[in-house]
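This part shows chain A:
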Amino acid sequence: MGVSDILGLFNYWMVIILMMIGFYTVVSRGNLVKKIVGLNIFQTSVFLLYISMGKVSGGTAPILTGKPEVYSNPLPHVLILTAIVVGVATTALGLALVVRIKNAYDTIEEDEIQAADDETEFGDPQAAEDHRR
Partner candidate 1 sequence: MTAATALALSLLIPFAGSILIALAAGNANLREAVTVTTAVLLFADVLWLLSMATAAGPAPALMIGEIMPGLTLALAIEPLGMMFGMIASGLWILNSIYSIGYMRANLEHKQTRYYVCFAIAIGSAVGVAFAANMFTLFIFYEILTISTYPLVAHKETAEARAGGRTYLGVLIGTSIGLQLVAIIWTWVATGTLDFTKGGIISGKVAEAMVPVLLALYVFGIGKAALMPFHRWLPAAMVAPTPVSALLHAVAVVKAGVFTVMKVMVYIFGIDFLAATGSSNWLIWVAAATLLAASIIAMTKDNLKARLAYSTVSQLAYVTLGAALATSMGVLGGSMHIAMHAMGKITLFFCAGAIYTATHKTEISDMDGLGRLMPFTYGAFLIGALSVIGLPPMGGSWSKWYLMLGAADADQLVVIGVLMVSSLLNVAYLLPMVGRGFFTLAPDAPGHGVPQAQAAGAAPVPGSGRPPIREAPLFCVVPLCLTAAGCIVLFIYGDALYRLLEPMVRP
Partner candidate 2 sequence: MSIEAIINIALFVFLGLTAFAILKLRALFAVVMLSAVFSLVSAALLVHLDAVDVAFTEAAVGAGISTVLMLATLALTSRHEKAPTRSQALPLIVVFLTGFALVYGTLDMPRFGDPQAPIQVHVAPKYIADTQSEIGIPNIVTAVLASYRGFDTLGEVTVIFTAGIGVLLLLAAFIREPEGLRVQTMDHHLVLRVVTKVLIGPILLFALYVQFHADYGPGGGFQAGIIFASAFIIYALVFGLENARKAVPGRAVRLLVACGVLLYGGVGFVSFLFGKNYLNYSVLGADQVAGQHLGILLVEFGVGLTVAAVMVSTFYAFAGQNPPIGDEDW
């Protein structure tokens, strides 16, 4: 594989690296807000993947100027506009849930929440009663 290939795939590889950092943040971190940030990075890199594939070298933004030109592919742009909205919607909901969890558990760390739940389930009946409201 020659330099042209490496350059030709560089974008995709970088995108993959970004994706994986985001993905790793989601699955490895225990802080609920941090997870959401991770999701954002994960999704944003997917946006970059789509847009990269739409790019035509020497092309311009797909806004007709009248004179003949090479335009980059508009379809990925459209798809990603939708995807961005989905992303922000997810973020908003996720954060709202985090706020509620904080109110209910007084923590936003996965481990501490898990511990609290285990107590609810297997711990002393008193603890179990408290959450049976």
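The set was built so that all candidates are chains of the complex that A comes from, given by their letters.
Methods note: a residue touches a chain if its C-beta (ideal position, glycine included) is under 8 Å from a C-beta of that chain, and two chains touch if they have at least 3 such contacts; residues count from 1.
As the structure is a prediction and not an experimental result, all values here were calculated from the model.
S.K.: Which numbered candidate, 1 or 2, lies in contact with chain A within the complex?
M.R.: Contact with chain A is made by candidate 2.
S.K.: For the complex, which residues does chain A have touching candidate 2?
M.R.: 4-5, 7-14, 16-25, 27-34, 36-38, 40-41, 44, 47-48, 51-65, 70-82, 84-93, 95-100, 102-103, 107-109, 111
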